[in-house]
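In this view, the complex is presented without one of its protein chains, the others remaining in place.
Chain lettering (A, B and C) follows the sequence in which the chains are written, and residue indices restart at 1 in each chain.
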Amino acid sequence: MLSILYFASFRELLGQAQEQLPAEFQTVECLLNALAQRGEAWQQALLNNQNLQIAVNHDVAHRHTPIKAGDEVAFFPPVTGG
Amino acid sequence: MLSILYFASFRELLGQAQEQLPAEFQTVECLLNALAQRGEAWQQALLNNQNLQIAVNHDVAHRHTPIKAGDEVAFFPPVTGG
Amino acid sequence: MVNPKPIFPHIRICEEDFDLSTEARNLRAGHKDIGAVVTFVGTVRDINEGDEVSVLELEHYPGMTEKALEKIRLQAHERWSLEASRIIHRIGKMYPCDQIVMVAVASRHRENAFHAAHFIMDYLKTNAPFWKKETLPDGFERWVDARVSDKEAESRWN
Partner (left out) sequence: MVNPKPIFPHIRICEEDFDLSTEARNLRAGHKDIGAVVTFVGTVRDINEGDEVSVLELEHYPGMTEKALEKIRLQAHERWSLEASRIIHRIGKMYPCDQIVMVAVASRHRENAFHAAHFIMDYLKTNAPFWKKETLPDGFERWVDARVSDKEAESRWN
């Protein structure tokens, strides 16, 4: 399984903070393409969004980053702490 | 009269913290020349010393700075606070 | 909520406020050859984008945050000769004038501490997973936008 986390505006927009999905995606991009099929909000937030930030297992990642069973994948907007 | 102040190593080397002198010097340089005649230590500290720092009335001054009655003239080494 | 696993003892993510003197004192404890301590404290401004702000809520990504902050801290120690450093970032609800974040750096000479504290803040702003949501006096809530100037500030260290 994969753990998928959503933070901040993404969490609110997509209506969930986290979910578990089968580990059937080779890269983050494959996962994103699958999630985008859930509807307009998902497509906007995850595919048509230059500001999408990605982390895999707590490290900054990219669309081409490979993922495997047990990974934690997070999606969030640009950070604004400090 | 003039107030003359000596600080830090100058105070110790010249053996005094302050003194009053008649206001009979046109510039700091004239005052320095007169003080230097007091002996070797005075000459070394005040004339043959590239590091001599001068203040007139609490402002940084130079050998050519004019002085007048009532002025406070201070001599000291480079500062080392902070 | 104090960080339950202090894997990174120089990083603290918590709801509670902090005391600058105590933190500076702890930072210096056990390091005698320190001549300079630079601290940065970020506070809640009462105005943002021209609007009055009543409440600021800080969300973070537990686990990734600590790791990202520790990475930034270690980068600073690689670039400058430092004796100690510490980062505190609060989460949850805060109000105007509240302290949000602290970076404290101790070194032998001031130059290193100034640069390192500034570097850590610039990197924290663009690399640590925190998000701010502000509430206006009429109850309207909005997520704070990332600033281009923060990205520029970070890039100046490259």
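Here are a few things to note about the model shown:
We take it that a contact is a pair of C-beta atoms (placed from the backbone, for glycine too) under 8 Å apart; a residue touches a chain by one contact, two chains touch by 3 or more.
These numbers were taken from a predicted model, which means no experiment stands behind them.
Hidden chain, full complex: it touches shown chains B, C. Contact with the undisplayed chain is limited, among C:H10, C:R108 or C:R142, to C:R108. By the touch definition given at the top, chain C reaches the unshown chain through residues 19-22, 24, 28, 32-47, 96-97, 108-111, 113-114, 117-118, 121, 149, 153. Counting over the whole complex, chain B has residues 5, 7-9, 51, 55, 58-60, 74, 76-82 touching the chain that is not drawn.
Criterion: only the chains that are shown with their structure count from here on.
Among the other chains, B has the CA centre that is most remote from the centre of chain C.
Between chain A and chain C, the centres computed from C-alpha atoms are 26 Å apart. In this assembly, the C-alpha centroid of chain B lies 49 Å from the C-alpha centroid of chain C. The set of chain A residues touching two or more other chains is empty.
Looking at chain C, no residue sits in touch with two or more other chains.
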